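The other protein chains are all here in position, but one chain of the complex has been omitted.
Read from first to last, the chains carry the letters A, B and C; within each, the first residue is number 1.
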Amino acid sequence: MIQVFVTGGTFDKEYNYLTGELYFKDTHLKEMFDRGRCNVDIDIKTLMMVDSLEMREEDRGFIVHNCKKTLAKQILLTHGTDRMVETASVLAEAGLEDKTVVLTGAMIPYAFGTSSDGFFNLGSALAFVQVLPPGVYIVMNGRHFPWDKVRKNKQTGNFEEI
Amino acid sequence: MIQVFVTGGTFDKEYNYLTGELYFKDTHLKEMFDRGRCNVDIDIKTLMMVDSLEMREEDRGFIVHNCKKTLAKQILLTHGTDRMVETASVLAEAGLEDKTVVLTGAMIPYAFGTSSDGFFNLGSALAFVQVLPPGVYIVMNGRHFPWDKVRKNKQTGNFEEI
Amino acid sequence: MIQVFVTGGTFDKEYNYLTGELYFKDTHLKEMFDRGRCNVDIDIKTLMMVDSLEMREEDRGFIVHNCKKTLAKQILLTHGTDRMVETASVLAEAGLEDKTVVLTGAMIPYAFGTSSDGFFNLGSALAFVQVLPPGVYIVMNGRHFPWDKVRKNKQTGNFEEI
Partner (left out) sequence: MIQVFVTGGTFDKEYNYLTGELYFKDTHLKEMFDRGRCNVDIDIKTLMMVDSLEMREEDRGFIVHNCKKTLAKQILLTHGTDRMVETASVLAEAGLEDKTVVLTGAMIPYAFGTSSDGFFNLGSALAFVQVLPPGVYIVMNGRHFPWDKVRKNKQTGNFEEI
């Protein structure tokens, strides 16, 4: 079984037509796996729905706690891209030695239709988490990066090796 | 570099509003990788645009020829789902020993918007082709199958182990 | 109140991923009016779900019967484009003197996402039916045509004056 943890991020944002602002309602993850006709055994659990810029130390603690507690050896975590590397490093240092943890996200909300990269990233992340050896990885832009070899380029929005 | 070969299939079909039938115009692969913000080094080449039910022996010969000729060790092939297993077996028997070949497709055309599985499958296929050992695989439903351990279930449209 | 009658047509077709053919499931009309944030008083009734090429004389009789029976003075009818003019002429000859009847449809199914003209046509048809004097009209391509001054151009798919 693959454990999917939802934490929010651009991935799951929606447009509030009354205020003109982005916000979180429900996660789209189940609908996305269904649309992908996915028949891998997965369990989806929403841990929080936050913008990663607003993620606090205790939020990361809660993520670590859940990654440790789950019996699954393969964990897919959706996360805002701005602080994805930071959470990945916290997870790596928490000692989840025999588990493969993949963090992914989106630059454009899934709910924004045919411009969003989210559905592609989810497909990639689901594939990588099934075959990569234990460790913590970021999956974006069709690639996988070990947690300590990657940064987000703020000019392009892409993740790149360091 | 990853070699992407386009052969058509439901993946790339479009709706002809004059006849009400499905047909092929151009492949959507480049647009899809761009939307996925993919920065893996890929080369896309259209070999043919056919429904796999109409794929002939010489078409498969042409696919084999191109898979042998390319210098790439990683090959992603889009293909109709109805005869995907058949083409996979022809490729496996052709002797491409040091190459990883992944065939993928879609149950609903990418051009049909927010119901299509194609974008998710492409993300999965791109991920699997980067990490699986040499061999011929089918990637559908979020999973990878060795070419000789899979069939399409015609009742559900899903691929399953045999 | 505006009476909306659904008869099928390309408008409401869907893609059957098992057979690769187009078919009818449920109408999208309610979902479309909701998405359009429409708060006009409308009543939607599905009379049939057929391709207009397969519409028989008794089907047209059933449409006429319902247009006569409804108490509404404004009727919006969704219909396949190929025989829309034919049904319009049957309605015109049936004597619905004090009613405004607008037929509309789509060249690309609404379910096919961001290429479909259906949502635009529905907006136009709903507007025209509220303000045109009694009579039978076809609304396509952003225009309204009296039933006896229009034909579908089979080369372009557009409706034009005769």
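Everything below uses one rule, namely that a contact is a pair of C-beta atoms (placed from the backbone, for glycine too) under 8 Å apart; a residue touches a chain by one contact, two chains touch by 3 or more.
Note that this is a predicted model, so its numbers are computed, not measured.
Within the set A:Ile63, A:Ala88 or A:Ile108, the residue that contacts the chain not displayed is A:Ile108.
Only one of C:Leu47, C:Val64, C:Val90 or C:Leu132 touches the absent chain when the whole complex is considered: C:Leu132. In the full complex, chain A touches the omitted chain through residues 10, 15, 17-18, 20, 22, 107-109, 111-115, 154-155, 157. Residues 113-114 of chain B touch the missing chain (whole complex, contact as defined above). Residues touching the missing chain, restricted to chain C, are 32-33, 35-40, 107, 113-117, 119-128, 130-132, 139-144, 157-158 (touch as defined at the top).
Following the convention adopted for this analysis, only the chains that are shown with their structure count from here on.
Looking at which positions face the partner, chain B and chain C present mostly the same ones, since more than half of the interface numbers are shared. Chain centres defined as mean CA positions place B nearest to the mean of all protein CA atoms. Annotation: 26 Å between the Cα-based centres of chain A and chain B.
A separation of 44 Å divides the Cα centre of chain A from that of chain C. Chain centres here are Cα averages; for chain B and chain C they lie 39 Å apart. Contact of a single residue of chain A with at least two other chains is seen at positions 113-114.
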